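Below you'll find the structure I mean.
Note that one protein chain of the assembly has been removed; the remaining protein chains are unaltered in position.
Take a look at chain A:
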Amino acid sequence: MADEALFQFLHNEVIQYIYKSAEYGEMENGRCITKLENMGFRVGQGLIERFTKDTARFKDELDVMKFICKDFWTSVFKKQIDNLRTNHQGIYVLQDNKFRLLTQLSAGKQYLEHAPKYLAFTCGLVRGGLSNLGVKSIVTAEVSVMPACKFQVMIQKM
(Lines give C-alpha, C1' and ligand atoms only; values in the text may rest on other atoms or scores of the structure.)
Protein backbone atom coordinates (compact mmCIF):
# COMPACT_ATOMS: atom_id res chain seq x y z
CA MET A 1 0.00 0.00 0.00
CA ALA A 2 1.25 3.49 -0.68
CA ASP A 3 3.70 4.83 1.81
CA GLU A 4 2.85 7.95 3.76
CA ALA A 5 6.07 9.64 2.70
CA LEU A 6 4.74 9.48 -0.84
CA PHE A 7 1.68 11.47 0.11
CA GLN A 8 3.81 14.15 1.77
CA PHE A 9 6.01 14.46 -1.31
CA LEU A 10 3.00 14.64 -3.57
CA HIS A 11 1.26 17.17 -1.31
CA ASN A 12 4.29 19.44 -1.33
CA GLU A 13 4.64 19.16 -5.08
CA VAL A 14 0.97 20.01 -5.57
CA ILE A 15 1.44 23.16 -3.49
CA GLN A 16 4.50 24.12 -5.54
CA TYR A 17 2.59 23.62 -8.75
CA ILE A 18 -0.44 25.66 -7.70
CA TYR A 19 1.71 28.53 -6.53
CA LYS A 20 4.13 28.48 -9.42
CA SER A 21 1.45 29.33 -11.92
CA ALA A 22 0.18 32.25 -9.85
CA GLU A 23 1.65 35.73 -9.71
CA TYR A 24 2.55 37.35 -6.46
CA GLY A 25 -0.14 39.27 -4.61
CA GLU A 26 -2.87 38.93 -2.00
CA MET A 27 -5.59 38.05 -4.50
CA GLU A 28 -3.57 35.27 -6.06
CA ASN A 29 -2.68 33.83 -2.69
CA GLY A 30 -6.35 33.56 -1.80
CA ARG A 31 -7.13 31.90 -5.11
CA CYS A 32 -4.39 29.35 -4.62
CA ILE A 33 -5.57 28.54 -1.13
CA THR A 34 -9.07 28.04 -2.52
CA LYS A 35 -7.83 25.69 -5.22
CA LEU A 36 -5.95 23.62 -2.67
CA GLU A 37 -8.93 23.55 -0.36
CA ASN A 38 -11.22 22.41 -3.15
CA MET A 39 -8.85 19.60 -4.06
CA GLY A 40 -8.81 18.53 -0.43
CA PHE A 41 -12.60 18.67 -0.33
CA ARG A 42 -13.01 16.22 -3.18
CA VAL A 43 -10.40 13.88 -1.71
CA GLY A 44 -12.03 14.08 1.72
CA GLN A 45 -15.41 13.13 0.30
CA GLY A 46 -13.99 10.08 -1.42
CA LEU A 47 -11.90 9.01 1.54
CA ILE A 48 -14.69 9.17 4.08
CA GLU A 49 -16.97 7.13 1.82
CA ARG A 50 -14.41 4.34 1.65
CA PHE A 51 -13.56 4.53 5.29
CA THR A 52 -17.01 4.51 6.84
CA LYS A 53 -18.47 1.85 4.60
CA ASP A 54 -18.95 -0.55 7.49
CA THR A 55 -19.17 1.89 10.37
CA ALA A 56 -22.30 2.18 12.46
CA ARG A 57 -24.47 5.28 12.15
CA PHE A 58 -23.25 8.25 14.15
CA LYS A 59 -25.41 9.29 17.10
CA ASP A 60 -24.95 13.03 16.76
CA GLU A 61 -22.68 15.82 15.62
CA LEU A 62 -20.28 15.35 18.50
CA ASP A 63 -19.93 11.69 17.61
CA VAL A 64 -19.00 12.68 14.07
CA MET A 65 -16.37 15.11 15.32
CA LYS A 66 -14.92 12.51 17.64
CA PHE A 67 -14.66 10.12 14.73
CA ILE A 68 -12.78 12.73 12.74
CA CYS A 69 -10.44 13.38 15.64
CA LYS A 70 -9.70 9.76 16.41
CA ASP A 71 -10.18 7.31 13.56
CA PHE A 72 -9.97 9.62 10.58
CA TRP A 73 -6.96 11.55 11.84
CA THR A 74 -5.18 8.35 12.85
CA SER A 75 -5.63 6.86 9.42
CA VAL A 76 -4.52 9.91 7.55
CA PHE A 77 -1.88 11.36 9.88
CA LYS A 78 -0.94 8.39 12.06
CA LYS A 79 -1.95 10.09 15.26
CA GLN A 80 -5.06 11.42 16.93
CA ILE A 81 -6.05 15.01 17.40
CA ASP A 82 -4.56 16.09 20.72
CA ASN A 83 -7.36 18.29 21.92
CA LEU A 84 -10.97 18.82 20.89
CA ARG A 85 -12.91 21.78 22.25
CA THR A 86 -16.43 22.89 21.51
CA ASN A 87 -18.88 25.49 22.61
CA HIS A 88 -21.72 23.01 22.04
CA GLN A 89 -23.21 25.47 19.63
CA GLY A 90 -21.64 24.29 16.42
CA ILE A 91 -18.03 25.44 16.78
CA TYR A 92 -15.27 22.90 17.28
CA VAL A 93 -11.56 23.48 17.61
CA LEU A 94 -9.27 20.57 16.81
CA GLN A 95 -5.75 20.98 18.08
CA ASP A 96 -2.86 18.98 16.72
CA ASN A 97 0.38 19.62 18.56
CA LYS A 98 2.58 17.96 15.99
CA PHE A 99 0.87 18.25 12.64
CA ARG A 100 2.62 15.91 10.25
CA LEU A 101 2.53 18.15 7.26
CA LEU A 102 4.28 20.91 9.21
CA THR A 103 6.94 18.96 11.08
CA GLN A 104 9.29 19.06 8.09
CA LEU A 105 8.71 22.74 7.55
CA SER A 106 9.81 24.32 10.78
CA ALA A 107 9.85 23.95 14.56
CA GLY A 108 8.93 27.41 15.64
CA LYS A 109 8.11 30.63 13.94
CA GLN A 110 10.29 30.41 10.86
CA TYR A 111 8.31 30.28 7.60
CA LEU A 112 5.11 31.04 9.51
CA GLU A 113 3.75 33.01 6.58
CA HIS A 114 3.95 29.90 4.39
CA ALA A 115 2.14 27.63 6.84
CA PRO A 116 -1.39 28.35 5.52
CA LYS A 117 -0.44 26.80 2.18
CA TYR A 118 0.31 23.54 3.92
CA LEU A 119 -2.95 23.57 5.82
CA ALA A 120 -5.39 24.41 3.02
CA PHE A 121 -5.57 20.91 1.61
CA THR A 122 -6.23 19.42 5.04
CA CYS A 123 -8.97 21.97 5.75
CA GLY A 124 -10.64 20.82 2.55
CA LEU A 125 -10.09 17.21 3.54
CA VAL A 126 -11.97 17.73 6.81
CA ARG A 127 -14.71 19.76 5.15
CA GLY A 128 -15.16 17.08 2.47
CA GLY A 129 -15.23 14.29 5.01
CA LEU A 130 -17.84 16.07 7.09
CA SER A 131 -19.86 16.93 4.03
CA ASN A 132 -20.29 13.29 3.06
CA LEU A 133 -21.26 12.47 6.61
CA GLY A 134 -24.10 14.92 6.27
CA VAL A 135 -22.48 17.81 8.10
CA LYS A 136 -22.07 21.10 6.29
CA SER A 137 -19.24 23.19 7.65
CA ILE A 138 -16.57 25.79 7.16
CA VAL A 139 -13.08 24.74 8.15
CA THR A 140 -10.23 27.12 8.78
CA ALA A 141 -6.84 26.66 10.33
CA GLU A 142 -4.49 28.76 12.34
CA VAL A 143 -0.89 28.36 13.36
CA SER A 144 1.16 30.32 15.81
CA VAL A 145 4.06 28.02 16.59
CA MET A 146 4.83 25.14 14.29
CA PRO A 147 4.28 22.23 14.19
CA ALA A 148 1.24 22.80 16.39
CA CYS A 149 -1.90 24.04 14.67
CA LYS A 150 -5.61 24.39 15.27
CA PHE A 151 -8.42 23.57 12.88
CA GLN A 152 -11.64 25.40 13.50
CA VAL A 153 -14.84 23.78 12.29
CA MET A 154 -18.00 25.89 12.10
CA ILE A 155 -21.07 23.78 11.51
CA GLN A 156 -23.54 25.37 9.14
CA LYS A 157 -27.15 24.66 9.82
CA MET A 158 -28.71 23.55 6.51
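What we mean here is this: contacts are C-beta pairs under 8 Å (C-beta built on N, C-alpha and C of every residue); 3 or more make two chains touch, one makes a residue touch a chain; residues count from 1.
The rule we apply is simple: contacts and distances are computed from a predicted model.
For the chain that does not appear here, its UniProt entry gives the protein name "Trafficking protein particle complex subunit", which is one of "Trafficking protein particle complex subunit", "Elongator complex protein 5", "IBH1-like N-terminal domain-containing protein" or "Guanine nucleotide-binding protein subunit beta-5". Screening A:Asp3, A:Asp60 or A:Glu113 against the full complex identifies A:Asp3 as the residue touching the chain left out.
Residues of chain A that touch the chain left out of the display are 1-7, 9-11, 13-14, 16-18, 21, 35, 39-40, 42-43, 46-47, 50-51, 55-56, 67, 71, 74-76, 78, 121.
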